[in-house]
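Showing chain A:
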Amino acid sequence: MAEEVYMVCQGMSIGYQDRTTPSVVVKNSLTLRALKGEMVALLGGNGIGKSTLLRTLAGFQPPLSGELLIHNKPLAKYRAEELAREMSFVSTESVKVAHLTVREMVGLGRYPYTDWFGKLTDKDQEIIAKAIRDVGLSGYEDRQVSRISDGERQRAMIARALAQNTRIMVLDEPTAFLDISNKYEIVRILHQLVNELGKCIIFSTHDLHTALSMADRIWLMLEEEVVEGIPEVVAGKGYFDSLFPGNPQLKFDVDKGDFRFRKKLIGTVRLLADTSMRKMATRALERLGFEIVGLAPDDNPATEMGSNKPASISVGSVLSHTTPADGYPWVKMEVTQMATGWKITLPGFSTKVESLEELCREVKRLTLQPES
Partner candidate 1 sequence: MPGRVLLFILLICCFFGCISNPKNKKSTGSPVGRQQNFAATGFSVEDFGTFQKLTVTDPWQKSKNNQFDYYLVEKGRNIPDVLKGEQVFQTPLRTVVCLSTTHIGFLDALKEITAITGLSGSAYVSNEAIKKGLAENRIHEVGNEQGINYEMILQLKPDVVFAFGVGSEIGAQTNKLHDLGIPVVLVGEYLERSPLAKAEWIKFFGAFFGKKQMADSVYENIRISYEKIRNEVSKETELPTVLTGLPFKDTWWIAGGRSNLAELIADAGGKFLWRENLSREAFPVSLEEVFVRASKADYWINCGSVGNISELMAFDQRFSELPAVKKSQVYNNNLRSTPGGGNDYWESGVVHPDLVLADLVAILHPKKTAGKDFYYYKHLLK
Partner candidate 2 sequence: MVLHDRFWREAEFFLLLVMLCIFFLLDLLAGSVPLTLSQSLPALFHPSTADPQIAAILYQFRVPKAITAVMAGAALSVAGLQMQTIFRNPVAGPDILGISSGSSLGVALFVLSAGWIFKGTPLFTLAGSWGIVMAAWLGAGLMMTLVVLLAARLRDLMTVLILGILISSAILAIVSVLQYFSSESSLKSFIVWTMGSLGSTTQTQLWVLIPAVMIGLLLAFLSSKFLDAFLLGENYAKSMGMNLRVAYLLTFASTSILAGSITAFCGPIGFVGIIVPHLARKYFHSSLHSRLIPGTMVLGAVVMLAGDLISQLPGYDITLPINSVTSLLGIPIVIWIIFQNKKIGAI
């Protein structure tokens, strides 16, 4: 089955051009594709040119050179209204207009289809109602746009783009100012539109995790080039490491699908805890900068709370990088779970605490302050 290419650019360079000043090239020789029924996530560091690319694709600024085809027709050949029926745009800014209901704002999306006076027919009203439903804002029709939350407002903007009924939708960081729940909702909705309606949706985001788990295609914008492909290939080939060249502490973890910080270690700790507390304690001590050596094996169900017998130890993974933190002496510590709390043992010293929280405080106090 032949793939239906909705948008393609060949050897395109994007940037800014003034009549008086020489042009500023942001990116050169881009060759990218977006197909029907695809969700494309555009990733890249701050200031690398994502917005410029999206604005060029949406037709707000012309490409400096090269070809940009929408449905196999050059962008420049489209009239404004024609283009508006093929491509809609959602930006990151939150538009606040007073005295405008959600329904009215979504209705603006019917702009390319209405007459001189912008009269909305019954069919238009149906499309508007459906768009509002599709983004999950049923019941919000008569609410004022300036009075709903940011997430709801962004959804309303997407509904407006939906009502514009275009095959391609371009969104510039649509989830930028939203919390996790809203971020997820938006991407889920976009995904649904792609699958159910066969739209081609191109959006930029900083949320790597969502992009990698939901997008059909990644456009990864790096310093010198833009890499294109399915998420697993782009990640697997190690391109993500070049994403933030200026920061050596960041390393992309292919398994986890996310970046991890290389932490500065201050010492090792032998942890003795039972199954229920082990994971929490491990994480807490790792957060404090310790490498866990020596844990109790999992297959000892005879661990008793209330007895002073130390719980069994299992061997855990050892972090491959062990660099002592500067200025601090290397610490060797033992943490043991007791019946009534935890016991911290350092060379020549030991103390008891009652909760994991107190443990953290105490460890910090003991180790992270210079020896007096």
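On how the list was made: all candidates are chains of the complex that A comes from, given by their letters.
By definition in this document, a residue touches a chain if its C-beta (ideal position, glycine included) is under 8 Å from a C-beta of that chain, and two chains touch if they have at least 3 such contacts; residues count from 1.
The model shown is predicted, which means the values in this text are computed figures rather than measured ones.
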| item | value |
| --- | --- |
| Candidate from 1 or 2 that touches chain A, complex-wide | 2 |
| Candidate 2 contact footprint on chain A (complex, rising order) | 58-60, 80-85, 87-89, 91, 93, 95-100, 104-105, 108-109, 111-112, 114, 116-119, 146, 164 |
